[in-house]
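One protein chain is absent from this view; the other protein chains keep their places.
Coming up: chain A.
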């Protein structure tokens, strides 16, 4: 039977030990989780904002001005199926290095961890209106008329294309999908990564490949879908489909 163990964020430096056969204590494991961004493996950082040109699958040339997105419910699973929740949520802001660290030196019991899952955005249980004071303060709310709760992502910038050389804005904003007035559909993405083998101190990097938002499975045409996307049900669902391949996990020391 799976046991679900919730661990609250632990202050750096606390390490407790368990014992195997009573001879040598088995140290707990320190887990850190970070968030990084790339465009088809080319790192994307704050220095790229407003300057670097990216070419999407449809041939548009993008310049990103702003990127913020939400990661929540990061859960480690060990070889016995026990789940350990790490942290709560993080609003990642490319301009703020502090937000690129989801959790630092979290103590987890010894063992082998074989899987990690997380939610892009908030799941239905967590996506409650106005309950997170820091997200309210960051103006991260998703309008009530569109389902309430919070944005999942704000990706803003400009683009040009072979048919349009004058830069036009795009606001790739993602959250709950509105089917019709007062009728909404959950639109978060739960990412599950299995086949890991974590048995020592490890940094888990959750990577976002921005290019995937524009290409897989739907080739995104910014000439058609650029702004006013929040209330566009089809666009929101296509973001969800493309989002399935956006995230990957990298294990480091």
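One rule holds in what follows: contacts are C-beta pairs under 8 Å (C-beta built on N, C-alpha and C of every residue); 3 or more make two chains touch, one makes a residue touch a chain; residues count from 1.
We take it that contacts and distances are computed from a predicted model.
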Chain not present in the shown complex, as UniProt names it (candidates "NADH-quinone oxidoreductase subunit A", "Di-heme cytochrome c peroxidase", "HAD-IIIC family phosphatase" or "Branched-chain amino acid ABC transporter permease"): "Di-heme cytochrome c peroxidase"
Options A:119, A:230 or A:246, residue touching the unrepresented chain: A:230
Touch with the omitted chain, as defined above, among A:145, A:179 or A:251: A:145
Which of A:170, A:220 or A:247 contacts the chain that the document leaves out: A:170
Residue of A:24, A:51, A:98 or A:180 in touch with the missing chain, whole complex considered: A:51
On chain A, residues whose C-beta touches the chain left out of the figure: 49-51, 65-66, 129-130, 133-134, 136-139, 141, 143-145, 156-158, 166, 168-171, 173, 226-231
